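Pasting a structure below so you can have a look.
In this view, the complex is presented without one of its protein chains, the others remaining in place.
On to chain A.
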Amino acid sequence: MSEIVVTHVPHKRSIPFGQEAVGALSIIALGAIGYFLYPDDLAFLTRLIGIAFLVLSLDLVTGYCGVATLGHAAQFGVGAYAAGIACVRGITDPVALLAVGVFAGTIMGLISGALITRFRGLPQLVLSIAVGQLVAALANKLSWLTGGSDGLSGITPGKVFGIFNFDMYSRTAFLFSLGVLVIVFVLLQRFVRSPFGLMCRGIKDDDLRARMIGVSIYPRLVVMYGVAGAVAGIGGALTAISTGVVGLDSVSFERSAEVLVMLVLGGAGHLWGALAGTVIFMIFEHIVAAANPFHWMTLVGLLLILIVVFAPRGLIEPVLSLASRFKRKGEAA
């Protein structure tokens, strides 16, 4: 037998924590633009950040694991209600309220995941809708706890770190939300590249192959749902804290469907896609709804059709392929 020459694969050139630094700085830069150029829109931008958590959360299960769901608002809403109820009952520290949201979201995520990921395809989708509707119905029926259709109001959180008061211009709320987003986004960037995250992408690609390398799929998907629940719970808690109310819309089917649209718009399977989708959709909706209150839905529909036709894998995909072509050219040179 001939001797085989072992040529080891050269290391990929990368700066340690480079991606995380880019992620954190980009979000801070975008936040700064919002803060200084649009000081009158901070309440809207804060709401946008809250929804961004939900879209990121959906990306974890749909984009990274291939789970089809139209009930993801449940995790967000449960986090929002839990933080809101805790605040009304006396826990007013914003960081503690976030923790409440994370905890509630995680539990909701684990429960949903345990049910939904047992199945695949259409049954899975139907089950996700059912779970979402169940949570929405509970939020409506338990009105002594949730305020029912009037919504839960009277949420007045204390000062952030005991120093910064929530002001009527939403400055504190915006900066607080932005800070949390930076931290969560960086953690998620590590998470999706971790062995666990990579395995989830493998499961999405081919679950039989995954089982054939010895992976038990179900427990992993449930854990992933738990993580996604935590992220959505943060978004819910932030929204409750910054707006002071939690309504039935936060657990609604429309909310679930809308965030799925945002994710597809931006590009599922990429954290940047989730973020881009949220920013573009919500800003477009905000501007168009203000300019033309009667036909804005039509315009949003047209935008979606255009994007699905011309960039079926989301707006982030052309950007990424351009970037990788650029990189390859650089390596060849």
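Operating definition for what follows: contacts are C-beta pairs under 8 Å (C-beta built on N, C-alpha and C of every residue); 3 or more make two chains touch, one makes a residue touch a chain; residues count from 1.
Definition applied: contacts and distances are computed from a predicted model.
Its record in UniProt calls the unshown chain "ABC transporter ATP-binding protein", which is the match among "Electron transfer flavoprotein subunit alpha/FixB family protein", "ABC transporter ATP-binding protein", "Sarcosine oxidase subunit gamma" or "Transcriptional regulator". Check A:33, A:183 or A:198 against the missing chain and you find that the one touching it is A:198. For the chain left out of this panel, the touching residue among A:211, A:295 or A:325 is A:211. Here the missing chain is touched by one residue of A:187, A:287 or A:306, and it is A:187. Taking the complete complex into account, residues 1, 4, 6-9, 11-12, 187, 190-191, 193-199, 201-202, 205-206, 208-216 of chain A touch the chain not shown.
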